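Take a look at the following structure, please.
The complex appears here minus one protein chain, its other protein chains still in place.
Chain lettering (A, B and C) follows the sequence in which the chains are written, and residue indices restart at 1 in each chain.
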Amino acid sequence: MVSKVLVANRGEIACRILRACREAGLASVAIYAANDAKSFFVELADEAIALEGDSIAETYLNQRQILEVAELTGADALHPGFGFLSERADFARAVSQAGIQWIGPSPSAIERMGDKMTARITMRDAGVPVIPGEEIETEDEDEALIAIEQASTRVGYPLLLKASSGGGGKGMRAVERPEDLLEAARSARREALAAFGDGRVYLERLLTGSKHVEIQILADRHGRTIHLGERECSVQRRHQKVFEEAPCATMTEEIRSSMGKAAVAAAMAVNYEGAGTVEFLLAPSGEFFFLEMNTRIQVEHPVTELVTGVDIVREQLRIAAGEPMSCGELHIRGHAIEVRLYAEDATQNFLPAIGPLTVFQPPEGPGIRLDTGVRQGDEVTPNYDPMLAKLIVWAPSRDEALQRMRRALDEFVVLGTTTNLRFLRELCDVPDVVDGSTDTTMIDRLWPEGWTPTLPIEFEDGALMAAAVAESAGLHRKASVSATPNEHSGPVSPFMTLNRRYP
Amino acid sequence: MVSKVLVANRGEIACRILRACREAGLASVAIYAANDAKSFFVELADEAIALEGDSIAETYLNQRQILEVAELTGADALHPGFGFLSERADFARAVSQAGIQWIGPSPSAIERMGDKMTARITMRDAGVPVIPGEEIETEDEDEALIAIEQASTRVGYPLLLKASSGGGGKGMRAVERPEDLLEAARSARREALAAFGDGRVYLERLLTGSKHVEIQILADRHGRTIHLGERECSVQRRHQKVFEEAPCATMTEEIRSSMGKAAVAAAMAVNYEGAGTVEFLLAPSGEFFFLEMNTRIQVEHPVTELVTGVDIVREQLRIAAGEPMSCGELHIRGHAIEVRLYAEDATQNFLPAIGPLTVFQPPEGPGIRLDTGVRQGDEVTPNYDPMLAKLIVWAPSRDEALQRMRRALDEFVVLGTTTNLRFLRELCDVPDVVDGSTDTTMIDRLWPEGWTPTLPIEFEDGALMAAAVAESAGLHRKASVSATPNEHSGPVSPFMTLNRRYP
Amino acid sequence: MQHQFRTPEGPVEVTVAKQGDVWHLGEHRATVEPDGRLRIQLASGGSALATVAKVDDTWWIHFEGHTFCLERIEPGASQSGEEGGLTAPMPGKVLDVLVQVGQIVEAGQTLMILEAMKMEHRILASTSGHITGIHFTAGEQVQQGSVLLEMTEDED
Partner (left out) sequence: MQHQFRTPEGPVEVTVAKQGDVWHLGEHRATVEPDGRLRIQLASGGSALATVAKVDDTWWIHFEGHTFCLERIEPGASQSGEEGGLTAPMPGKVLDVLVQVGQIVEAGQTLMILEAMKMEHRILASTSGHITGIHFTAGEQVQQGSVLLEMTEDED
């Protein structure tokens, strides 16, 4: 039984989970750092408890303090979201030992999949194809560098260095030439050590021209382990996904079936429970290779929800409560696309940006979903990930979904902070995106010198004129009209003679 | 071929259609009365043309002027939306004669279904069951009253008087007792004459305890006439729908199949083209009776879109362009509920309200769709229908959809104009709604003395305190924080030395 | 500070006090958030945000899923409009006047028919009595709150 869920996360995914708890009739507890006191997710929780400390390590990564909050509030389940402590087996273990239901797989499943090298070995043993490469187990920097150098000659160039504890592109480096290997390895190890406390990196051959395709998994305690079809997430910049879709445009029933089987086998190999994702590289030949398994909910889960009709977070809650999952046969309908709105400057190599969200007006209408943790008036700070929102569209066909995404992005207005909105909009017109032939190197290939917007000169004139008129008319000194209406009457309330006095 | 669509409507349905045109790559033209110059739908169109005149008759019902705009702008198709001219056969004919594609069925189909008495006779001839009742064809008031009185003894009480040209509850009266018949008939005739220019009314037996169930139809020029399953719209106040869902909670595959067949037969009997709805009363026995056919898109079409995955407006555009419809086999997934947010006072017999939308904050998150034509800062005027928005949710099951609707309504904030928001929220907790045993008289049965909110006294205390603190703190004199940020820096733009001078 | 508001149950006097950033009303507490909303902590322990907006003299409050409409009574303002007048509930057009001055009417009797938002609305007598004044005829436009008719209540 689960009755009160502590959400050990922040931002849009905390909002997503807290709303699911509300809908499921579960009480909810949010935790927040001081700089999140006014964030939207804090409002959505039944209870919200401030965490002491300034850094992420002292707050959202502080296992002891989070467990204290769980005890204090009487939470009997904990949802870790993604990032932060979501793939920390030691935390999952501590939560369980405190008598609190961990909403996710067992600590041992997290461990075996969380260490990317162990996962590669586990998958190889289970008969799932992995990318050609070599594990480097040593933790010692000098020994590791020597081993990396030796392994590189066997793996061949171009190659990828990946942190064994990594994720989200952190501690990952593509190396084109032998002479760049050592600096890249040092840098990857340093970033990995800072981010995960584990500097180990391993080598994989860099498979160019491949698609990043991943299978969503659900497993309950009643003997069912199923997959919900695939997502394609090839479009990445800085090794981070930016444009995701379901289904994959080039998927065949045959590949879906064998990839789905491999993913279910991967999950069953570690006695998986809950929601998880098995990531593959899909080569143009139709061959696919295991990349890694994410033992948690993923950022891009909404595209799967829209095409399968399964509420994945709600199923996570059900499974954690010991109930059987409620979804039936896999039935994929239509097409869904997600783009990630980042506070970043796409013209400056996607450098993160900060600032106020002076205007934040998302698009509306049929087939549009917005998952966000921010509101107009909020502040984008350098403290956390720069993702502001996920804009997701569904339509009966892929063409219609792209048309809808273009329309939605055209309606979206964000002022006060630089975002990748225009980059996302122009992505929708790229021939590779239009015809579905996206691969993981597309952005680097299309814009080797960096991206700049295609901007008719007249639009720039219009913007300059707008600024000049706005300044001349003093628009910045006027309150918005809607904030201070003063010429209207509310309805007239009839009233009677009873008097009350307060207090 | 269709390339440019004139949308002869306003408000949320105009927004819905204009966005569909944008997505389909069609140019669009909006028409608007002076009091709509700042309405949202005007912004969404590629071109917007002001109509001359003040009254609805001079603007949105002015066939001549609308045809002139179509010619002026070179529109080659016209979408009438619902209400206004959407069911005027003479207009459909004039549009076609002007060489413009009417997005809807043929004038003769509109005529035969639009006159409710003719429709009853057509359906009876086609073997579709109709409600026991009598048509009164005479237009003369005195003759009609005599005929109504005579027919009433054969039909029996309670009975319904319905305008032959009616719709939306206008010109409709329920009569419980013979002594109320004449005043009700005069009033219904007067309202019908004012609204439709046709005072004829007919009699039907009032079938209490029945559900209002309707079937969505699509027919193209390539020989396909299909149905998209049913919607249940039993929950009505003042004969207007307020809570709609798909599928109907008590529907069986057998009844859906026979009702669907009857609806397709009805459409084929008039050589129907495009989207339409065949309305039935479904008795507790499982018997169903033809009510009427709406030869246009309906307010509640989104619930069908969400459960079938068909974009009905997009299919209308396709069918009008002579293409085959794109949807395949009927496959109903999950459950969708729509509630209609009206500017009205639910505690005063749903009397329409007006005022500014000082705050208008719709809910967000997965599974929520909002179709609206208003924005925060807009004004609700007495000129048009008081419907502000349609809030639609989808979830895998009916229970989950209700849970989601409760959550969404809890998040919805509207200030400045009285709405039925709380009424809608409490509807979601009514046992009849929860167990799906809604019928058309539910609201009158549950609240014979009118509805009042269930309000814990402490919440009223909280509100009084909020008002007192807001007044004391002078919150009405402060601009909103988000409107005038002043303590943040935008990103620093590097700049070079090139100088330009404008103009 | 002390304010009077009209509620459906009649005028209510509310006195709130401020200590530091916290407002007090008995055991209830409130603080003003940076975005202009109010955090209300009720004596029972519940806590929720109130969204507020003022339109003319009326505070609109959204709190715990309910919307309240509280007209502030200016200190010293006279209270008028309570007796006799039958006012237009909304702007519209008079369709028909069914009574005459001097006529005796019963509670619930239809006195006038208005048309607004394409619907008919009936103005009913709330008590039995005599019609003492009729201010509009069929076809005339009326504003919200316009006094349409006047009547005196019959004494029992």
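Criterion: a contact is a pair of C-beta atoms (placed from the backbone, for glycine too) under 8 Å apart; a residue touches a chain by one contact, two chains touch by 3 or more.
All of these numbers come straight from a predicted model, not from anything done at the bench.
**Q** What shown chains come into contact with the chain that's not displayed?
**A** Even though it is not drawn, that chain still touches A, B.
**Q** Which is it among A:G25, A:G223, A:P382 or A:P431 that touches the chain not included here?
**A** The single option touching the absent chain is A:P382.
**Q** If the hidden chain were put back, which of A:D90, A:E149 or A:D410 would touch it?
**A** The single option touching the absent chain is A:D410.
**Q** I'm checking contacts with the chain that's been left out. Which of A:A37, A:L72, A:M268 or A:A467 qualifies?
**A** Per the contact definition at the top, the residue touching the missing chain is A:A467.
**Q** Touching the hidden chain in the full complex, which residues of chain B are there? Just list them.
**A** Per the touch rule, chain B residues meeting the hidden chain are 38, 43, 377, 485-486, 488-503.
**Q** Touching residues of chain A against the unshown chain: what are they?
**A** 170, 187, 190-191, 194-195, 238, 348, 351-356, 358-359, 361, 382, 384-386, 409-410, 413-416, 418-419, 421-422, 425, 453, 455-456, 458-473, 475-476, 478, 480-482
Here, only the chains that are shown with their structure count from here on.
**Q** Give me the ID of the chain with the smallest distance between its Cα centroid and the all-protein Cα centroid.
**A** B
**Q** I'd like the Å distance between the centres of chain A and chain C, where a centre is the mean of that chain's Cα atoms.
**A** 49
**Q** Measuring centre to centre with CA averages, how many angstrom lie between chain A and chain B?
**A** 37
**Q** Can you list the chain C residues in contact with two or more other chains?
**A** 7, 12, 14-15, 25, 34-35, 55, 60, 69, 144
**Q** If you look at chain B, which of its residues touch at least two other chains?
**A** Residues 353, 355-356, 358, 410, 416, 418, 461, 464-465, 468, 476, 480-482 of chain B touch two or more partner chains.
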